[in-house]
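Let me begin by handing over the structure; questions about it come next.
What follows is an incomplete set of chains from the complex, kept in their original frame.
For reference, chains read A and B in written order, and residue numbers begin at 1 within each chain.
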Amino acid sequence: MSHEIAILGASGYTGAELVRLIATHPSMKIAALSADRKAGMDMGEVFPHLRHLNLPKLQRIEEIDFSQIALAFCALPHATSQAVISKLPRDLKIVDLSADFRLRDPAAYEKWYGKPHAAPELQKEAVYGLTEFYRNEITGARLVAGTGCNSATGLYALRPLVQAGVIDPDEIVIDLKTGVSGAGRALKENLLHAELSEGAYPYAVGGTHRHLGEFDQELSLVAGRQVAVQFTPHLIPANRGIVATVYVRGDAKAIHDALHKAYADEPFIVMLPEGGVPSTRHIRGSNYVHVGVTADRREGRAIVVVALDNLTKGSSGQAIQNANLMLGEEETAGLTMAPIFP
Amino acid sequence: MSHEIAILGASGYTGAELVRLIATHPSMKIAALSADRKAGMDMGEVFPHLRHLNLPKLQRIEEIDFSQIALAFCALPHATSQAVISKLPRDLKIVDLSADFRLRDPAAYEKWYGKPHAAPELQKEAVYGLTEFYRNEITGARLVAGTGCNSATGLYALRPLVQAGVIDPDEIVIDLKTGVSGAGRALKENLLHAELSEGAYPYAVGGTHRHLGEFDQELSLVAGRQVAVQFTPHLIPANRGIVATVYVRGDAKAIHDALHKAYADEPFIVMLPEGGVPSTRHIRGSNYVHVGVTADRREGRAIVVVALDNLTKGSSGQAIQNANLMLGEEETAGLTMAPIFP
């Protein structure tokens, strides 16, 4: 059986990635696509790589008939999402890819996003979308909040370790490198090819990146006390892929064991043998996550490296994985394509 | 039903691409992988992006039991292929991805490859693997020769036009730009990142590229007389993708019509509206081909632009498309994944 799917905000990269993945999904069918400013256009005009597909035209959200829609993906900008979702049918299943429902605590939301949440009751309802850790809740959820792509990468390294108590939660440094598509299709000078190609640099240095709100929330939860990591993202001249190099205190063997145990049955998390080093080139375009652990030359210290594709497992692939659960489908449906290399 | 498949020469890019595509193919199963110098290794060591797959270990060709193999893909180097295939079981279906069986004329082979063919009887048997033009022959073939990736790109622009007589066959210029993966995983100085990134340049200038043998063969065949195009490939700093800009003499409308008619029922060839311009970013990682036609400001001249992914439609995807036909499967099986963008 095929579920009718709507994608709200289909003219951005995560929207296009949803279409790419659903195009060969065995039990999802795209019934509606929205893009306010591009309403009336063909998706193939906005994203010519999708022009071979037979897709509905882009519409305004108000024009969509949700009566037959089984699930909607919201790939709208932050802040817009909470306003739009508030007005959608109350029984519509929703996977939101924005930042609007990631933080459960209204105060934390206000701290990181600079204004009070406009839909606090929805915020309370939303389940944090890191499938591996919230599988049961997601399966029964109506509203799932897709995670930050950086947060997902770091949390795959850290959440099981903090939970297992094998690392010191006060001594965590996450140095993360991300390709440019995570910043979306926005017209910003620093995203121009001529500005970025051949360059690399940190941004949001000093602990100002909004994804820190998710690190704080999830790690404090499993630690049972407040955890505040250090986190520096870097922009690198690549389109896709995030690699996080995470410096922790603890025994490398115990760390590897804890991660291995946590991910033993996970279909998309690939543990490398000890000393193995992930790379963004090895997960590009796929829903797979590579995780490696190496002991440092200084005793009691280790480095955990995690790589994933920000648009797939970090965003749209994760969203579909969650939607599969919400719709009662096989969790891996439509998501087992191998990475593309070179 | 699943066909058992062998891939000979699995440690190169076309071999890896075959594995990537077959990994989600509904009716093929990889039963054997060969790589002489890397025999004994796991495919995941040679290509870590494939480490999540449960694949047979790399073997030497002699070690493979072909009795259960329905079809073998040969992704071996040129010249090696003809030697290896000569020794394979006579009833084994084979899709060869090398240059060894592309030219039907032994003299042409010797001219372009510098020595006589070692298996002239096989050369005679082989069918040229451009599916859209040899579909019937391929369906019944035992040995199919995968085309050059540059030749495929140019022939998608030209073969129907020469056949329809809507362009002057003596006035054809093919200016082609290719990403670097077409050159394979060979350790050559000009393929180093530091040598290629930020650069662009023509090579094999003046009509010396071996793929000209295929242009001559196929275009002369449909013209009914000798045709000799001008052809200059360029190396550009991208991993995948070929775009050919083809300058022809003829009426743009008639040219668009001829191509539109030729490709009307083709599942993988996407004709753009007149004036539409293909780009390699719109077909990356997929089996789709984009074709566009634009009239030049000078009357009676037009430009045909074709883009495809050299590793997919230009090589391994084409090979699987042909294998599907040879095995009696749906031609598009396993090949309808959308392009990856960005």
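Just so we're on the same page, contacts are C-beta pairs under 8 Å (C-beta built on N, C-alpha and C of every residue); 3 or more make two chains touch, one makes a residue touch a chain.
Predicted model only: the values in this text are computed from it and were never measured.
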Assembly size in copies, with 2 chains present: 4
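Keep in mind that, in the parts below, only the chains that are shown with their structure count from here on.
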Chain A and chain B: spacing of chain centres that average the CA atoms, whole Å: 36
Residues of chain B defined as touching chain A within the complex: 13, 16, 19-20, 23-24, 47-53, 181, 197-198, 239-240, 270, 272, 279, 281-286, 288, 290, 336-342
